[in-house]
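This report refers to the structure that appears directly beneath it.
One protein chain is absent from this view; the other protein chains keep their places.
First chain written, first letter: the chains are A, B and C, and each begins at residue 1.
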Amino acid sequence: MKTQHIIEAVEAVQAAILANESQIESLDRAIGDGDHFINVRRGCEVLMGLRGEIAPLPPGEAFGKIGMKLLSTIGGASGPLISSFFIAMGKSLAGIAEPDRVQFAAAFAAGVEAIKSRGKADLGEKTMLDVLIPVSRLLQRLAEQGAPLPALCGQLAAEAHRNMLATRDMTATKGRASFLGERAIGHIDPGSKTCEVAIAAVCDTLKEPA
Amino acid sequence: MKTQHIIEAVEAVQAAILANESQIESLDRAIGDGDHFINVRRGCEVLMGLRGEIAPLPPGEAFGKIGMKLLSTIGGASGPLISSFFIAMGKSLAGIAEPDRVQFAAAFAAGVEAIKSRGKADLGEKTMLDVLIPVSRLLQRLAEQGAPLPALCGQLAAEAHRNMLATRDMTATKGRASFLGERAIGHIDPGSKTCEVAIAAVCDTLKEPA
Amino acid sequence: MKKFVNEVDSMLREALSGLIEAHPQLLRVEFEPTFVARREGGANKVALISGGGSGHEPLHAGFVGRGMLDAACPGQVFTSPTPDQMLAAAAAVDTGRGVLFIVKNYAGDGMNFQMAAEMLETGNATVLVNDDVAVENSTHTTGRRGVAGTLVVEKMVGALAEQGATLAECKALGDRVNAATASMGVAFTSCTVPAAGRPTFDIGPDEIEIGVGIHGEPGRRRAAHMPADEIVRTLLDAILGDLKPQAGRQLLLHVNGFGGTPLMELYLLHHAAGRRLKAEGLAPVRSLVGNYTTSLEMAGASLTVTLLDDELLALWDAPVHTAALRW
Partner (left out) sequence: MKKFVNEVDSMLREALSGLIEAHPQLLRVEFEPTFVARREGGANKVALISGGGSGHEPLHAGFVGRGMLDAACPGQVFTSPTPDQMLAAAAAVDTGRGVLFIVKNYAGDGMNFQMAAEMLETGNATVLVNDDVAVENSTHTTGRRGVAGTLVVEKMVGALAEQGATLAECKALGDRVNAATASMGVAFTSCTVPAAGRPTFDIGPDEIEIGVGIHGEPGRRRAAHMPADEIVRTLLDAILGDLKPQAGRQLLLHVNGFGGTPLMELYLLHHAAGRRLKAEGLAPVRSLVGNYTTSLEMAGASLTVTLLDDELLALWDAPVHTAALRW
């Protein structure tokens, strides 16, 4: 992958997030405090402004810069988590001019690990990790198997979708929805929805013949 | 008249005020601050409790006691006005064991004068005086003419009704509705409505063959 | 109607009990008739007594204490108190130097306080506060209302009285502060009088009431919702049009919330108003921002400007120790 792919992904994610405004927003109003969409949109906007600055950088440095910028932009619970993800990806890709798919998958896994340790959370706690962990595992498996890009993208998007929906039936033990106890059941976790939207958007940019 | 008539009038007025709650209340919400009904009801309640105490007194003293009690009970704009009315009536009837109709009419007029001077208001300012002044004038005329009681009562009630309705088209220059300027037009003055209800109720008790 | 209430009829009494229990060193309350007074009286000074309908808290009971009022007479919600309350308060706090009544200009407050003044046997005077420029002034009408500027009068006269000024001096200062003070407000929602149980007026989701008072009464006109800067311009145009301050004049700027507007928005209004005043070449050198003269839970706010001079500035800055205002 090249940094140009990151820029295209940023643009795709921003568009997809905006297109899903009302759903993301209403999910965080239902079991959170109503700011998740705004937080994520603020993050997307600042990344759009960062495109020129990261364009000349190798992917690892680009991810690092994205992470640091998001860290001082998003705030809330999602801010440090998403930032940690990109900072860890950046570290994982340090010195690699053009990472291959296996390296990318390893970096993605490092990013997810960073979220786990920053958020002290794991699978089944009704957070964005319920989408990210299975997607990361599948990504590593498919990358190692050398699956063709369109298939890989399709499967990842489907995995994200399925796991996003699965958060609906959970009670939360981490994040703001944990305050609600049983009342959180029946609502999809907003952070999971955001991750699903972002993953699907990135997959879409990749599926198309480059 | 005897003090027993005052007690019957108090009972009749209280019942009539309660029966007109929603209209009185909504008038003061429309062009006032929404408390007029409660103020008047509080006054009625305290007078009901006063019945035993005033029963043995001559009418003048009974009115005086009613006025003083209302003065420390009602509050608002209507409190001092209604109290002044009764205190002045009491003074006017001082020493008269069983006032006749002409004496009563003179006392009523003295009460209305007391309201005028306390409130620095007169006809046409969209206040209770727009009912009380014409009713007082008519009462004096009919009493002096020796009109039969049923006719007198019927005419007074009609006069009160007509003049109460006429406040609808006025702008207010006194009281809380004066803050509204033109916006007060189209709404009946709550104090006028209260006076009309009270006058009609008293007339009803008198019209019946005693 | 959702309120913290047990019985509507006992609400005022329970709230006043809570006030006194929260400030036991500062305040005492009497019932039948009802008034709130300083716990420690005794200083040989003119006694300042205010009062009015309840529902405007912390006004007035929250301003009883050193450097401000000696007593406050709370009526029922939005209903002027009765003369017996003022007489009892006066008997409790008069030290022989006389009583100054500070009264917001409403038909009801004016008459009830005036009857008390007539019955009172000791020396007394009354300052009528009528700072609301939303209402036109006229000697043929009830005239302008007293709103949030009342706090400024109470604070400054309170400071002067504390210094040992005479009744005549306090009365003169009160009139002077009142003349130097102008206010105007805007509301987004109505309030609900507890005994009525429903909002005093209906208002659409994009409408605002301009020129409202502090009793949930409708304002002078209804308008479409507009940006904060525009609201501030509307209010300040009326206020400055009334006060006509010279360039460079020092001012007190008081942003008063009506009860249901977050502090964040009040500070935003303060910023907008300050910017506008400075642009006019004026000097807002003192500020007070918060919910001081409220209208139950009404959303909205008023701006108050007082023209300052050295004396008024010093009186504003003088120490005050009350439940709601302290420095």
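Assume a residue touches a chain if its C-beta (ideal position, glycine included) is under 8 Å from a C-beta of that chain, and two chains touch if they have at least 3 such contacts.
All values reported here derive from a predicted model rather than from experimental measurement.
Asks: Indicate each shown chain that the hidden chain touches within the full complex.
Replies: Those shown chains that the absent chain touches are A, C.
Asks: For the chain that's not shown, point to the residue among C:182, C:196 or C:269 touching it.
Replies: Missing-chain contact among the listed residues: C:269.
Asks: If the hidden chain were put back, which residues of chain A would touch it?
Replies: Its contact residues with the unshown chain are 25, 29-35, 37-39, 42, 71-81, 118-119, 173-176, 178-181, 183.
Asks: Which residue numbers on chain C touch the omitted chain?
Replies: The missing chain touches chain C at positions 2-6, 11-12, 14-19, 21-23, 54-55, 57-58, 62, 77, 188-189, 205-206, 208, 225, 227-229, 231, 255, 259-272, 274, 287-289, 291, 294, 296-297, 299, 301, 326-327.
Here is the rule we use: only the chains that are shown with their structure count from here on.
Asks: With chain centres defined as C-alpha means, what is the inter-centre distance between chain A and chain B in Å?
Replies: Taking the mean C-alpha position of each chain, the two centres sit 75 Å apart.
Asks: Quick one: report the Å distance separating chain A from chain C, using the average Cα coordinate of each chain.
Replies: 54
Asks: So the centre of each chain is just the mean of its C-alpha atoms; given that, what is the distance between chain B and chain C in Å?
Replies: Here chain B and chain C have centroids separated by 32 Å.
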